[in-house]
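What you see is part of a larger complex, with each chain still in position.
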Amino acid sequence: MTVPERKVLEAILLLADEPLPAGHIGEVLETPRVEVEASLRELARLYAEEDRGFVLREVAGGWRFYSHPDCAPWLERFVRERKSARLSGAALEVLSIVAYRAPISRAQIAEIRGIDSDGVVRTLLQRDLITESSRDSGPGAPLMLTVSRGFLERMGLRSTGDLPALATFIPDSEAVEEMESKLSPGA
Amino acid sequence: MPHEVKLEVFEGPIDLLLNLIGRRRVDIYDVPLAAITDEYMGVLARMETTDLETSTGFLVVAATLLELKSSRLLPARETDEVDTALLEGRDLLLARLLECATYREAGTWIAAGLEIGAAWHGRTAGLEPHLVDLAPDLLAGTSPEDLARAAAGALAPGPPAPELDGFFELPATVSVREAILEVASELGRRGRATLEELCGARLTPIDVVARFLALLELFKAGAVDLDQKERFGAIEAAWTGEADVSAALDAAEDYSLGRGG
């Protein structure tokens, strides 16, 4: 019996409860990763074209089925995750520092923010937005923080490389000048 | 419509300064910057030893600023060494403030992204019943001791997580003037104490902010000397005995830690 590759792809993806790297699928299908990736992209495109209620997304280094965001209003009672409270400004600031500077230690975050941020880091760890990754090499090396797979999934990012350039967020020259004038003597 | 994101949580000196500047509450030059700028000069001095990534990010912002500023500096100005040092200090401070402002802005973008992402739900059904039996044993390599360690980690009482979210929405109950009086009497008695000691058990962020500002005012008035051996080390205050607390009290009226105002 020959089974079309697309069909097997769909069946495997149906079992995924986390983003599935194309390489893993390739091993099962005995197909090179690049070919699997091309098939996945084509599949995702077709679902979009057919206006399906499911979406195939490449996020956090893998592929996974998602419900279409248009359908969100109907899905509330089928979704197990409870809505979580909005993050504080401090938490968002630390999250963006981790996203752009990962892997980064607690001490380095504190250095940037000018304040010990361990409480906020703990909150972000609990909310599964960041994760402790491997220790730096060497004894007594601090635990390093990176954003979690859950963060990337939620943001719809394949990796932190998909984040907009940090320069995008530098305050505009007007704001800089205003800040600066406040710092100048007798201004 | 852009999502409204609350970004008004004060957490410490950098945040506080940034916010105060943004709200035009305080002319930053009136705050004695020497104690703070020393800290930033310290960063620059240690640049070679800090890790490259951290320092380059910081330097990029600093360089941008210096370039921005150079046009204003080009016309010859009377500058002596002290002025130059002050200027550099301010640039470093500004660079720090800008760096924080940049991450803060990135944070609002992330907040919007998380909000949008909440409408996407991943499939969670996982393996179908007939396939579950084929799956490798999840417990392979897990010992009862591993479980005990995990349980100990989860069940042991950690340090109480500070709940900072939105605390600044509350009307401030601590005034800087009161803090000055308290800090002055405490320092008068002890001679010297760290900021942490001065805050005692009441380590709410707003208490710390009030005492930090109180120390700055007392420093400006010449009532205390401040010392910080290393960044994020304890800020140590020493009573000079040349106290002019009333001047500090007068100045403190300019600060309002409450909402609005």
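When the chains are written out, they are named A and B in that same order, and each has its own residue count from 1.
In this section, contacts are C-beta pairs under 8 Å (C-beta built on N, C-alpha and C of every residue); 3 or more make two chains touch, one makes a residue touch a chain.
As the structure is a computational prediction, the values presented were derived from the model and not from experiment.
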Worksheet item: Using the labels on the shown chains, what is the complete copy formula?
Response: A x2, B x1
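Here is the rule we go by: only the chains that are shown with their structure count from here on.
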Item to complete: Return the distance between the CA-based centres of subunit A and subunit B, expressed in whole Å.
Response: 26
Worksheet item: Of all residues in subunit B, which touch subunit A in the complex?
Response: 5-9, 11-15, 21, 27-29, 43, 50-51, 53-54, 57-58, 61, 64-65, 68-69, 86, 90, 93-94, 96-111, 113-114, 116-128, 131, 158, 161-162, 164-166, 231-232
Item to complete: Please give the residue numbers of subunit A that touch subunit B in the complex, ascending.
Response: 14-18, 54-55, 57, 64-67, 69, 72, 75, 78-81, 83, 85-93, 95-97, 99-101, 107-108, 110-117, 119-120, 122-123, 153-156, 164, 166, 168-171, 173, 175-177, 179-180, 182-187
